[in-house]
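Below is a structure I'd like to ask you about.
For this depiction, one protein chain was excluded, whereas all remaining protein chains were kept in their positions.
As written, the chain order gives the labels A and B, with residue 1 at the start of each chain.
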Amino acid sequence: MQSTILHISHAQCQKGGEPLFAPVDLVLQPGEMAVVAGNNGSGKTTLLEAVAGLGSFCQGGIHFAPDNNRDSWLQHSHYIGHSLGNKASLTCLENLHFAATINGIRTNEQQLSDGLAQVGLHGYEYHYANDLSAGQKKRLSLSRLLLLNKTFWLLDEPFVNLDQTGCDWLFDCISKHISQGGAALLTAHDNKRIHQQADHFIQLQRP
Amino acid sequence: MNKIVKFYHEMGSPPSFYRITGHWLKPLLILALLLTVYGLIDGLFFAPPDYQQGDSYRIMFVHVPAAWMSMFIYFIIGVSGIIAFVWRMKVAEAVMMASAPIGALFTALTLLTGMLWGKPMWGTYWDWDARMTSELILLFLYIGVMGIYSAYDDDPRKAARLAALVAIIGLINLPIIRYSVEWWTSIHQGASISIMGGNSGIKEWSMLRPLLVMALATKFYYLYSMLHRARSYLLRTEQNKSWVSKQFIEN
Partner (left out) sequence: MRFWILLQRDVLVAWRKKSNIYQPLVFQLLIVTMFPLGLGAGAQTLQKIAPAVVWILALISTLITLENIFKDDYEDGSLALYTLSGMSLPVAVIAKAAAHWLTTGLPVIIFAPVIAVLLHLPASAYGILMLSLLIATPIFSLLGTVGSALIMNLKNGGMLLSVLIMPLLAPVLIFGAGAVLETTLGNTPVGHITLLAGCFVLSLTLAPLAAAAAIKVNLE
């Protein structure tokens, strides 16, 4: 992978004209994991959305090296939020196919079902996303991460809704991604294991 | 020149806007009241009766200035909407949102007085003529701007930006509505009765004078009311800023 660095410098997000949290600084390189923690309403999601490019900062912002432009950053990152991005009335396969093609990746059906098998959804190819359990829906959205193969993973509370095996599996997934030169920025408000594992730990403070 | 630039920059910052306009409120209110009283007395008692409409035309001294204001204020909203959207200027947001209810009231007043005037003139309260129809649609535009703002009441900044967008869309749309409605009435009903004979009916200075005085009075009233509302809008949206708490300690 090409060497890329994400700088978040003195970044603040606002809601209703008021800053949500004290300025955040972070330098995230491939091979590193950063965890954002904070109480409910402290702005974890808002921060992550802004980093992903969905929202905006009221102060500071992100700088992406080597090419600091939106397109290059979007090409190297993938964001999965609270709402997972699956269409309820499409099958798992169709959901994954849409995610791949809209991101400019050509795939065949075999690759897609392999992708689903990787997250433990083998045999669910033709099930509607609506019929999956909460944990399976999460797995479906995570299968996008593996298929799109972007360097920076931006995950909002990825461990919520997953059972113990699911958590273990996701933990291994993220560790593997990082050991292969990926990077992850995730929010997790109480997950000791991931907090210990993190290279950077950001506790959001009141401004 | 430098003074004007400096003034412009000062008006762009909420605290100085608040401070400067504070001095204007009283004179504006007094002017508005005096002119209204004078204009109404002049219009209702001293202006000569119309040779066709008799005394019933006198409602014009309220109706016409209100109609002018209803369009003028939407224009102000559109322009401050553009400023608010492009430059994210808070004072422009305040001016826009402060103007909207006043404009809506003037529009409603125009419609109401128009209906009252229509009864003796046309024998009906409502006629779908071009002016009344576009005035009614103008009322919808006002309701839209206020509606989108109040729908996003949890985030005033976002609400104001969306309202600004709605106002800009409305500003583009207004001439299209105006044109299409005029075209529509000209086809469906023949030329509609023009109440004022196209404004040119008034040739006498004694009729024109109260009309102009009332037009000025509504402008001053608008300025007073708008600034008053804009100031409280700024206090509300900036309540956590230090300049606001300072205001309250000083008073």
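Simple rule for what comes next: contacts are C-beta pairs under 8 Å (C-beta built on N, C-alpha and C of every residue); 3 or more make two chains touch, one makes a residue touch a chain.
Just so it is clear, the structure is predicted and the values come from calculations on it, not from any experiment.
J.: For the chain left out of this view, which of A:Gly81, A:Gly120 or A:Gly135 touches it?
T.: A:Gly81
J.: Using the document's definition of touch, tell me which of A:Ile8, A:Leu47 or A:Ala99 contacts the absent chain.
T.: Looking across A:Ile8, A:Leu47 or A:Ala99, the contact with the absent chain belongs to A:Ala99.
J.: Identify the residues of subunit B touching the omitted chain, counting contacts across the whole complex.
T.: 85, 137, 140-141, 143-144, 147-148, 151-152, 158, 161-162, 165-166, 169-170, 172-173, 176-177, 179-181, 183-184, 187
J.: I need the residue numbers on subunit A that touch the omitted chain, in ascending order.
T.: 49, 52-56, 71, 74-75, 78-90, 94, 98-99, 101-104
Criterion: only the chains that are shown with their structure count from here on.
J.: Could you tell me the distance, in whole angstrom, between the mean C-alpha positions of subunit A and subunit B?
T.: Each chain reduced to its C-alpha mean, subunit A and subunit B end up 49 Å apart.
J.: What residues of subunit B sit close enough to touch subunit A in their complex?
T.: It comes out as residues 154-158, 237-238, 240.
J.: So in the complex, which bits of subunit A are touching subunit B?
T.: Contacts found on subunit A: 14-18.
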